[in-house]
Structures are given as structure tokens and as C-alpha cells.
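Only a single protein chain was left out; the remaining protein chains are all shown in position.
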Amino acid sequence: MKLLNVSGSPHVHSDESTKKIMWRVNLALVPTLIVAIAFFGLNALLISLVSVASCVLFQWLIEKFILKTPSTVCDGSAVVTGLLLAFNVPATREMIWLVIIAALVAIAIGKMSFGGLGKNPFNPALVGRVFMLISFPVQMTTWPKPGENLFSMVSQPTTDATTGATPLGLIKENGVQAAGQVWDYFVGNIGGSLGEVSALAILIGAIYLLCRRIISWHIPVSFIGTAFIFSGILWLCDKTAFVDPLTTILTGGIMLGACFMATDMVTSPMTKAGQLVFGFGCGLLTIIIRNWGNYPEGVSFAILLMNALTPLLNRWFKPKRFAN
Amino acid sequence: MTEIWSAVLVLSITGAIFAVVLYFVAQKFKVVEDPLIDEVAEVLPGANCGGCGKAGCRAMAEAFVKQGNMDGLSCPAGGAEVAKKVAALLGCTPEESEPKVAVVRCNGTCTNASAKTHYDGLQDCAFANSLYTGESGCAFGCLGLGNCARACQFDALSVDPETGLPVVDEEKCVACGACVKACPRGIIELRNKGMKNRRVFVACRNKEKGADARKSCSAACIGCGKCAKTCPFGAITVENNLAYIDFNVCKLCRKCVAECPTGAIHAVNFPPKVERPAATPAADAAKPEAVTAETTTNNTTQA
Partner (left out) sequence: MKTFAMGGVHPEENKISTAAAIEEFPLPKTAVILMNQHLGAPATPCVAKGDKVKVGQLIGKAEAFMCANIHSPFSGTVAKIDTCKDAFGLAKPAIYINIEGDEWEESIDRTPDIKRQCDLEPKQIVEKLKEMGVVGLGGATFPTHIKYSIAPDKKAEYLIINAVECEPYLTSDHRVMMEHAEEICIGVSILRKALGVPNAYIGIENNKPEPIAVMKAMAAKFEGIIVEPLKVKYPQGAEKQLINAITGRRVPSGKLPIDVGCVVSNVGTSYAVYEAIQKNKPLIENILTVTGKKLAAQHNYHVRFGITYNDIIAHAIGTLPETTGKVISGGPMMGKAVSNLDGPTTKGASSVLVIDESEATRATESNCIRCGKCMNACPMGLEPYLFSALVKNRRIEEAGQHNILDCIECGCCFFSCPANKPLLDEIRLGKNLYRGILMAKKK
């Protein structure tokens, strides 16, 4: 007979694993991916594939040749980064190869340089995106209009749809009256990055994650809630200068950011109170950057800034002790 | 032009004011410290190993200077050389002490003490020790999880994956004692380096009765006392079924080594005793310095 195992208790383990969590997040991102392909055609699919493949490849190469540690690509975290990265770029043809650079930055600088999954202080996908936004501002803000019919990829493969602008870009340049229909925003029939256009698809994924208890409601609700309330106050103060709150939360990256990026376990606080503050900070910074910053969109910066605060939030907000 | 001059003037004035302020602040909060401390700290190894019992080399330097001599204080990591330098700075004679080295007193290798269970928990000796006896079933033997190796600041200890026991690199070991403190079972001891690095010691800590000890390890000391009877110098004592060789008394005659029925007594760094027909032992004998501790250990125990 084999030798008996000996270890400290407990001797059983729940069926949770990092791998399971990451693949479930990937599953939650699928509806958004489908919508992106439906609206932006083959480009969207190619960008996503290239992004995921290069993230996985870079992680494998770094682990194999630089860190010389066993490979962890199977845990699916590189796939998550790849998908989120793809969701954060416009669906233009150039992006199909530019996203490789973004993937390298996200994986090499955003994640592996800190020691891999779990040790990165910033969301790797956002690190990649912000790098691109600063290095390739033109390419990163050239938005194709979503295709006229849902299967545009069949009728006009890989050709860019007419170049348009995001609702936020339009508003930034032309004022509030440029805002469109809330229903379009909700479904995602608007210009924008791959994954941020359809609030509906994002919500489906987020509800799945909530049911699986991979995310809790605290960060999305306080993020979106803060953005809604803060922009609502501004809108009530001056309806001609500020966007109405519903448009605010449905346009740009707030939905995607609040549901999938700010809730990244590694870079967000652990306690519920900390998460509420984290979400509040994200919402507040987003609105400030949108209204008074140079960029029309501020979600990535807001989340990265709050990522930097996460260790402090973890220190300030401790769980309530049973025995006190 | 005026802009330049006014800028120069403003900066000069503020500079002068800050200089005065800084001067007075420096006077006010001056810490009077013996410059000797810095000098002593300079000659100490600076590894902050804690082998002296102080928080670090700086604290040790303070202790030296405060005391003014070296009585009761010694830097095990620095050894005689550093002691000489410190003594020169302090103006006293260094305390004479034999150079020491860490010795692993367990021979529970994977073959001698085969695993009866498989340990599947935290790779930490202190925890495994609190949990149970360890894989071999010997409650006194090495657990092989490497707390000593992690404690060593001088990279002198490593766990041999073949035997599962730690190996001391005598060249690197400075006898700071960090591993002695790290071992939850008190297996490692600092012993005199000995003449030509030769040492004889009991490589076992098992205090159980002979039969019980043998059950978990074939190389265990069974407390039979043959060694104590053989020793012409009375260096060996047997207490609680365990023999111990006092390194201050031992004259390295190795009579006990031959007498021990289980091979629990180790003699290291001796040239092989018996001339053998094979070519390799002869080569070993020719230049014993080149022979590593482990190989000689094996030779002598087999002999």
C-alpha cells in the first residue's frame, strides 16, 4: 500500500480554484465579445484573438525563459487580460497588430514584472490600455461606427465601417446636445471600444459573476452609483453644460470598468467597506476626469489611481472581528 | 539683467538664512556619539546575522565600545580576524576561542530512516515538528524541510535532495549559530572545527530506547554505551539512551567510530584509514584536503 499522507487539518478542500475563477470570468466576458463581433464585424474577432493569443504567448515566454518557473498560462488569467485588453481598444484594422504591443506591455510590465498573477498592483489590461492611449493617441481614438446590420462581417469583411466618434467624444467637442438615445447606449449601438458599447451584454456577464460569487455587488454598485449621483448633481446644476446621469453611466467605459476591471480581485480591496470606498473613488474620479480633464473618458485612469490606493484601503478597512 | 540679479540675490539670501537655521538646529539636536562605534562597525562583517545575540552589527559595535573590552562578546561570523581588528581599535586583547563550525547531528537519510508516512503540509520544520514526528517516525530526527538553510545568511547550508539532510559548507560556515536557533529539534550544534577540520561526533539525537530508536532509523544511537567504554579519554557520556562526545576532551582517536554498532558516530575529514585496492580511495588519500566532507564521512563509516 502507498504511504499514508499526513498534514494539518483541514483535510478536505472546497472545489474552488484560481483556474476555475479565471475561466468563469472568461465565460462572463463572452456575451460582450459576441456583441462586439456583431457590431464591429471581423475586426473585433481578429483583435480579440490576436490579443488573447499574444497575452498567453508572452506570459508563457516570460515564465519559460526569464523567470524559469512552471507555466501558469492554463489558469486562464492571461486570457482574461487578453480579452479585457481587446475590449478596450477601438475595432479598427490597425489595432489587429497594435494590440500585440499592448499585450506585451500588459503582461510584461503590468503583471509579470511584479511576480505574476496575484502580485500586480495594477490591472494589467488597463496598464496596456493606458500605455496605448498615451503612445498611440490617434489610433486609439479612431472609432469605427458599428455596422448597420448585425452580420456586417459577412457582407463587408474586414473593411472598416465609417469612422465615427464615441458619444463622449461628440459631447466633449460639440456640447451636451450631441447626446443620443439612451436605448442605443444600453444595447450598444454606438461608437466606442470593442467591449464597452453594450451595457446589456456587460450586465449579463456581471450577473453571472455575481451568482458565482466571483464578484460582489459592492464595487459595481458604488462605482456606477457614485458616477450617477455625482453627474446627476452636476446636471441639475447646469443642464446645458453637463450630460444627464443616465447617459453618463451608459456611455464610455463605466459599465465595463465597473463590472469587469474595477472588480479584479487582485487589484481591489478585500473588505466590503474598502470595496465601497474603492468604487466611490472610481466613480468620482471618472466624472472629474470626464468633465474637467483633457480626455473625454476617464475610467481607466480612475481605476488605476484607485488600484494604487488599494493596499492602503486594505490596511484601513479591516474586517469586523468576532471577538470585539 | 535685473531679473537675473534679483534671482541671484533672492536665492543667496534664502540660502544664507537656511544655512544659519540649519547650523543652529544641528547644534541643538546634536547626538554625541563615540566615533569609535563607527570604526568598530566598519570592521564587523556587516551581515547582521544576529549570531552575537545583538540586533545587528551596529548594535554589536555599540556594545563593544560601551563595554570597552571584548569580555563575553564575540562576533562568531567574523572569527579571529575580526576579533583582532576590534581588539586593536578598543586597545585590549582578543578573547581566545577555538573556531567553530555547525554540525548536523542526524543521519536519518532516506535510506537509513525510510519514510513511513508522506508529509503533505507546510514546508516548514517548526510547523511539521508541532504536528507529528515526521516522515521517518523519529521524533528527534531531521525533518528536512530546510528551516536551517533558510536561516543561514552565509549560504553555507543546503538540504541535500538525495539524503534529505542539510549539508554544511565548512568553507562558508562562520558558526553564527542562526541554524542552531532555527532548528526546532536542536539537531545542529556548533562544535570546534578541530585539528585539520577533523571531527568525531554522534550523528543522532534520539533519546528513545534502542529498539524503538532502531525502528525508525537504522543509524540511530541506541545508547548501548560501547563507545563510552572504549573511549580512553572519557570524552563520551551516555544519557537518556544517547551518547554525546565532548569536543573539548575528544582527541580524535576514532576508537569509538569502529566500536559503534549502528554507525551513529561520524568521523569527518580524516584520510581513509584502510588502504584499498581501488584507485580512487588512493587518490583521495593523496590529497585529503580536496575530499568533501560527505564522501569522507561515507568512507569512514563504511570502514
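Here the chain labels run A and B in written order, and each chain numbers its own residues starting at 1.
Everything below uses one rule, namely that a contact is a pair of C-beta atoms (placed from the backbone, for glycine too) under 8 Å apart; a residue touches a chain by one contact, two chains touch by 3 or more.
Nothing here was measured: the structure is a model prediction, and the numbers come from that model.
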| item | value |
| --- | --- |
| Residue among B:R58, B:K84, B:K116 or B:K255 touching the omitted chain | B:K116 |
| Residue touching the undisplayed chain, where the options are A:A36, A:L117, A:M140 or A:M261 | A:L117 |
| For chain B, residues in touch with the removed chain | 116-117, 120-122, 124, 126-127, 130-134, 137, 139, 208, 212 |
| Chain A residues touching the omitted chain (full complex) | 1-2, 4-14, 16-18, 20-21, 72, 75, 115-119, 265-266, 270-271, 318-324 |
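Keep in mind that, in the parts below, only the chains that are shown with their structure count from here on.
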| item | value |
| --- | --- |
| For the chain B and chain A complex, residues of the former touching the latter | 115-122, 127, 131-132, 135 |
| Residue ranges of chain A in contact with chain B within the complex | 2-8 |
